[in-house]
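The complex appears here without one of its protein chains, the remainder shown in place.
Every chain is named by a letter (A and B) in the order it is written, and numbering of its residues begins at 1.
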Amino acid sequence: MSILQELTNRDQVFEFLTPAQSPVDVRHGPILYLEDVNVSFDGFKAINNLNLTIDDGELRCIIGPNGAGKTTMMDIITGKTRPDTGSVWFGSRHNLLNLSEPDIATLGIGRKFQKPTVFEALTVFENLELAMAADKRVFPTLTALMKPEYRDRIDEVLEMIGLKALRQALAGILSHGQKQWLEIGMLLMQKPRLLLVDEPVAGMTEQEMERTAELLTSLAGKQSVVVVEHDMGFVRSIARKVTVLHQGSVLAEGSMDQVSNHPEVIKVYLGEEA
Amino acid sequence: MGISRLLSHLLCACLLCYAGFSQAQVEDTEAQKLLTALAESSFAQKKAVVNQIAESGDERARGWLESFSSNKLARVESSGQFIIVLENRGRDWTVESALTGENLGDMSRRDIDTVRVNNALRNEIEGILSVIDLKSPDEANRLSAARALKGSVEGTLAERLPELIDAEQSMSVQAALTEALAIFNVEEQGDVAAVATLAGSLNSQARAALQQAMRSDNAELAAAATDAMASIEQKLKLNRAAETLYFGLSLGSVLMLAAIGLAITFGVMGVINMAHGELIMLGAYTTWGMQQLLPGQPGLALILSIPAGFLVSALAGIAIERTVIQHLKGRPLETLLATFGVSLILQQLVRTVISPLNRTVITPDWMSGSVMINEALSLTLNRLYVIGFALVVFAGLMLIMRKTRLGLEVRAVTQNRAMARSMGIKATRVDILTFALGSGVAGLAGVALSQITNVGPNLGQSYIIDSFMVVVFGGVGSLWGTLLAGMTLGTINQLLEPWAGAVLAKIMVLVFIILFIQKRPRGLFPQKGRAAEG
């Protein structure tokens, strides 16, 4: 009967029909708030009283050993996982816990997965076309036409990610690093306010890594970027502010130097790395 | 202790036999005299003779009276010899001697004088026979006689019952007799006190008597009967509930047996084996084959079928895994289609090689019949065995999964195939063994099913969708989930059946599961673990 109730009672259903177009409210500074968030899987506390704030236009790096809860945190922000307790706000207007994944994406949060996920049966161009900010409801999508300005936009991004020559190639044949870039390109097509980037340089050469660092730092300011990365060199090269996660909560926060001198951090994380 | 008692029984029996022999001659003249009296006296006198015969203590008295009351006691006109007619159709009747029991072959019916009887005598004899039975030394005989009396007590017998009740040693016989008397008293006498005796009875005659009493003009009697009836209805309801539960559990264990192999293969390999139903069918046909190999020993054949059925289906399963499934790794939908093809082939194979018709699998004696819990509830034995068998299989699987190396590896592969492989577990070997195990269990299910349903080429098809429903409902890869889901679905089905009918009940269960999946897409017991991203 609860299905019926949802159908009849929840006005939320009708909200779906008109996607939330209201701009993100960042007058108070931060674009993302996570407050007292807790998640557990089968008694295992993946996220433990996590508090995190990301400022508008900030480039934030998040590091932490395996199992620190980095990916789970992204799952929570993008609506994939619902926290047991706590609140997650996008700006000071949108409660993300009430929204579904597509809603959150439409609001302006883009995510790159840890494992590069692109549509392998589609061409590079089509991948970007699908990602493009547009009316993504069913009928508008069915009748959508490729306009010249869209083509320009896609070409622009293709240029940025260096895949112009491969625009008609199937995404499935790309190398690992190229897939990573394509996915970042898809993020850019979405024109998000906040980019969540999970391990962007895994499987990349030094050169590719440098270009990625350039790309990400150039985005900061216009957009907020959260990067989760294992590669310390890469983090050092882009980081302004670093957050260390450990066992599901924030262990330390500050500049790379501050963090790497933090005794706790050395103990749980850098100690192992060094 | 046991042996000495046995010996003493034997001794007694010998002594009795000896006594019987030595007196035989004397008694036979006595018997001849009594029967002659029966044949020759008037109806009015016959009553006394009947009683004389009954009290003679002769072992054959029961037979004589029975045949007399059914017009089968007769006298050969020429010799005056008394005979019992065995077969009285046609011109020549088959007869035996009333005294010696010796078969005398066929005799023309013209040569025979039937000893005549009337309805008054019949009633009298019925009562007398009951008394004879009630005096039988064997408690079981007395009990069944006492039970048979319920609702058929006659006036003369009713007079004698109180004394028989007092003399009775066995509590249960006594209770049955008391109830029989009470039914008579309520029905014929309108005895209010007797109503109380019937209050808890589950006997249908007792209910009939009470129902009659409820309509009585005697207000007191009607009220008492109404009360008694209410308490009986309550009890009956409980019994019906127990019966439904029993049927539900029995259907549930069948479903569980059919599904649990599927739960294993589906859970471990992510493989939908549409040929699972046909592996069940192979198990059932193995039972049939065993019984053909061992004619006359259905019980032994059935027991041997348990390992044989397991083996046959397990081997078939391995063959399917090696030839089809291993080529379709990671393509679950294609596996589904390919195994469906295999199921068609297996079905047609059975139709062509054996027969398109159903085969009869014999149920051994020790599995037929039923256990009577009380007069309103009896449990059929074969279903009881199936429930037990299902639980044993379940426990066995549980042990394998929890206590053996294979179980450990299977669980590891289920949770994370890539990780298990990197730990040195040969995933391929685990796949084969798992598939063999799951298929073997399907074979066991077939052996069990052969005892409660028709064995035919379509056997598997009729269970496959149900099995899938059980697996989906219970949660893939969870043995406990499968057990609970099987039992729940079985019980729900049986609960719905009385008021919805079998077909509608099935439809409702299917719709229920389709809706349930909406709420819990991973079943009752979803496989847990840190959600992999993607």
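Keep this in mind: a contact is a pair of C-beta atoms (placed from the backbone, for glycine too) under 8 Å apart; a residue touches a chain by one contact, two chains touch by 3 or more.
Assume contacts and distances are computed from a predicted model.
When the listed names "Sulfurtransferase", "sulfate adenylyltransferase", "Urea ABC transporter permease subunit UrtC" or "Peptide/nickel transport system ATP-binding protein" are checked against UniProt, the chain not shown comes out as "Urea ABC transporter permease subunit UrtC".
Taking the full assembly into account, the omitted chain touches A, B. From the set B:I345, B:M372, B:V392 or B:M423, the residue in touch with the chain omitted from the display is B:I345, counting the whole complex. Interface note for the absent chain: among B:M367, B:V472 or B:L496, the touching residue is B:V472. From the options B:Q169, B:S422 or B:Q518, the residue with contact to the chain not on display is B:Q518.
Within the complete assembly, residues 3, 16, 78, 80, 100-102, 105-106, 110-111, 113, 115, 117-123, 126, 129-131, 136-138, 141-144, 168, 170, 172, 186, 190 of subunit A touch the chain that is not shown.
By the touch criterion stated above, the residues of subunit B touching the omitted chain are 270, 272, 324, 327-328, 330-338, 340-345, 347-349, 351-352, 416-418, 465, 468-469, 472, 503-504, 506-507, 510-511, 513-515, 517-519, 521, 531-534.
Just so we're on the same page, only the chains that are shown with their structure count from here on.
The centroid of the Cα atoms in subunit A and the matching centroid in subunit B are 65 Å apart.
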